[in-house]
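With one protein chain removed, the remaining protein chains of the complex are shown where they sit.
Now for chain A:
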Amino acid sequence: MSQISAGAPKEKLASRTAAMIVMGISTLYFLVPIWWLFIGSTKSREQFSSTAGLWFADFNLFTNIADLFAYNDGVYLRWMLNSIVYASFGALLGTLFAAMCGYALAKYRFPGRELIFNTVLGGVLVPATALALPLFLIFSQFNATNTFWSVFLPSIVSPFGVYLARIFAAASVPDELLEAARLDGAGEVRTFFSVSRRLMTPALVTIFLFQFVAIWNNFFLPLIMLRDQTLFPVTLGLYTWNSQVNQIPEIRTFVIIGAFLSIIPLIIAFLSLQRFWRGGLGAGSVK
């Protein structure tokens, strides 16, 4: 008896330690590249290749940032701004459409509902990369390639968001509440915006974040669509620079520091929205 009670905490401790080790290793695994990027950003070009990659040499972070912002008339800042505009407005509209669509699919009964839903679900399986070339040819028909819209419009579609919104609306928006709202005289649109949207908030934050990250990281579509560098998102801009590093080594510093700065908005978005996000995932899984 006493043996068992003595063994239990030990076992608990052992499994806990194991879990901590696994988590520690995976944290390290994910953080080391970012650490490397940060260290690289603080080094001058001379020291970048001649000093150890994971520890500081002379601290040049701010000089590097200033140089980056000044290079090529500050085109980097323009790219960051573009990315922020593409990602935040694209994610906002994408979330709105996904929410409305998912909500309609969950709460209204109409012929063809399952067909529509299954079609949208099929869209989840088609990688965005595969659609880039057809989109380019379609936009070419309208002379709309190399415009803001050629990247923005395809970004506001999110089949996965529709799927998530439908599941979440079905689980968290009670039909009784909608009945009550209708009895009180609210129209369908008003019911959606003032009642259902609030109940769906955790899911919407999740969709927003997913979509934000997807647009921020989207590379192939801008690569094919855009030629005017003032329209580039930061991913394409950095790739463009990186392809020049062999011939023009000066750019290497800008690629490193640029890549480091480009992840900061993502980190901000996650940190500020993660509270809602955790709630969303949890709520969805319980119900």
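Going forward, a residue touches a chain if its C-beta (ideal position, glycine included) is under 8 Å from a C-beta of that chain, and two chains touch if they have at least 3 such contacts; residues count from 1.
By definition in this document, contacts and distances are computed from a predicted model.
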Omitted chain, identified by the protein name its UniProt record gives, among "Permease component (DppB)", "Succinate dehydrogenase/fumarate reductase iron-sulfur subunit", "Carbohydrate ABC transporter substrate-binding protein, CUT1 family" or "Fe-S cluster assembly protein SufB": "Carbohydrate ABC transporter substrate-binding protein, CUT1 family"
Touching residue (missing chain; options A:A128, A:L153, A:L223 or A:L266): A:L223
Candidates A:F38, A:F89 or A:Y239 - the one touching the absent chain: A:Y239
Residues of chain A (touch criterion as defined above) contacting the omitted chain: 45-46, 49-50, 53, 72, 133, 136-137, 140, 143, 145-146, 223-224, 226-229, 236, 239-252
